[in-house]
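Okay, so here's the structure we're looking at.
Only a single protein chain was left out; the remaining protein chains are all shown in position.
Note that the chains take the letters A and B in the order they are written out, and that residue 1 is the start of every chain.
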């Protein structure tokens, strides 16, 4: 998506950078598109607040503003955030993927580095993307100092491919490899992650999206763009796709677009994801199509769950998009953690 | 509702005050209405419990009884609890509301005062109630020592009316005002709250119900009464509509009534709301009608979510009604926090 809207154009469209700097209620391009209110918003002095309070309020506002400015300046600078698909090679009709588990330093935000465990150097690991009926082989190399085992969460596999050490396979010891192989039977938004010392390994980053596209896409709703948001909270802190606001990336859409969003929770807490201004049509849970979709604005995602929603971008603007457990999203020093923005351009 | 049943009549109907005082299994009026059990409940001495245990048990029971007595004595003494609608004036076909944000002392229970942030001196703020298609103007005055911005949670608005400082508007500084104006497009049970330093401002009370009635009420189920329960937990503690049991108010209904209840969660935790004796028909989520309603007795409401349910009052009595996270509702000193009662009179 990031090529449909250059950062420069985006900032001009939004008019936010300027507005934020001068601190007045100007009417940037993207706002002007909204049905004009009968009376323009006015911003008038009401009572004489004490100078002390004003100073303190100004300091807090400066922190908030700084976060938003960093977010806007960072747009497009992390291609990996939305687009990190694992390449594969074909061997005799089998799609062959390779994953390497390593202990790495991961930057959840500039200046905030955590001791992570990662697939192929990324948190989350790269997305594995296949189609119903595909035969896949996934070779897992363990370069960590702990053993591991990889579970294909939600994917129907033969039992010996399920990845639970001492239940379905021996652990993959440090320095060893293990090959998983199966045929993709159930389409949908699934996940892969460690299933060994998982309380540590998953929360520190050994996780990724495992998406099985339908053979017949007409069974899914039609959409113009497709995003995955992986929620995490424990080992690497409050993050969307491994990053904490302001280092998350926005969803960039055009007026009229239908955007598919896949929520996946790999954390230890629920995360009710609230999108401003645009309703969400929930049409699948855990990769399984719901018998009847339903509308909402807040999708409560529990650990292990996935939800697929469709957002019709009917109103232009910059729509805040965040976990509604406010302690996961904002402090007196500004927004952080599980926050991003959905931008709808005219 | 409180005028349909005076407190005196209620107590006589329930027969609870007396029963509790004498501590025997009498059969008060409201109980007698229930299908008579074949054998009356008996309450006989079974084994010789130690005097020490009995004393401790009696003390605990006294605490529990005291809470219930206070609850019963307090019925009808807090009109605001169920009925706190914000008045408006009409100007050229626009409904004009005014909200003033202030730091206040708020009494969540007698003798338990918290440092709150409130709209118009109340936690929650007064309900804003309009109808689909209405044009509204809401003038927000900030008399606090912090800046703020007000978000209309769940309401579809133009982007510049969305209330997120530095994303859709500048913050409303202490002493300043800001005017929001939009046309109500989507009916349902919505909310309004601060979206600036929200982790503090919302949990301390800058929140309220924003209800948009349908233009065509026949699209909703039929009901006899309409209640809103706003859940909160952090800054002001475990509360329903800003109060902690025994200072919450009951829902007073008549046998055969259909009661609509709107749950709104403005806290940081889930609250599974359990109603005794009467099933709940869930028919809307986040203001959007479900394609098919479903029955349950426990509605799990996550932060940011709203659920609308219909309760058919088919059995008379005093039905406990509380969050089923027991640590939000009861201690060794009796019930507290997120507890109320649904009274069904014959």
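Observations, loosely collected:
Just so it is clear, contacts are C-beta pairs under 8 Å (C-beta built on N, C-alpha and C of every residue); 3 or more make two chains touch, one makes a residue touch a chain.
The shown structure was predicted, so the numbers you read here are calculated from the model rather than taken from an experiment.
Across A:84, A:122, A:142 or A:249, the single residue that touches the chain missing here is A:142.
The chain not shown here is touched by just one of B:198, B:225 or B:329, and that residue is B:329.
Counting over the whole complex, chain A has residues 92, 94, 135, 137, 141-147, 151, 153-154, 156-162, 164-183, 186, 195-200, 202-203, 234, 268-270, 285-288, 290-292, 302-305 touching the chain that is not drawn.
On the side of chain B, the interface with the absent chain consists of residues 16, 19-20, 23-25, 27, 30-31, 33-35, 37-50, 52-54, 56-58, 60-61, 64-65, 67-69, 270, 272, 274, 276-279, 292-298, 300, 315-320, 324-327, 329-332, 341, using the contact rule stated above.
The rule we apply is simple: only the chains that are shown with their structure count from here on.
Rounded to whole angstrom, the centroid-to-centroid distance between chain A and chain B, based on C-alpha atoms, equals 34 Å.
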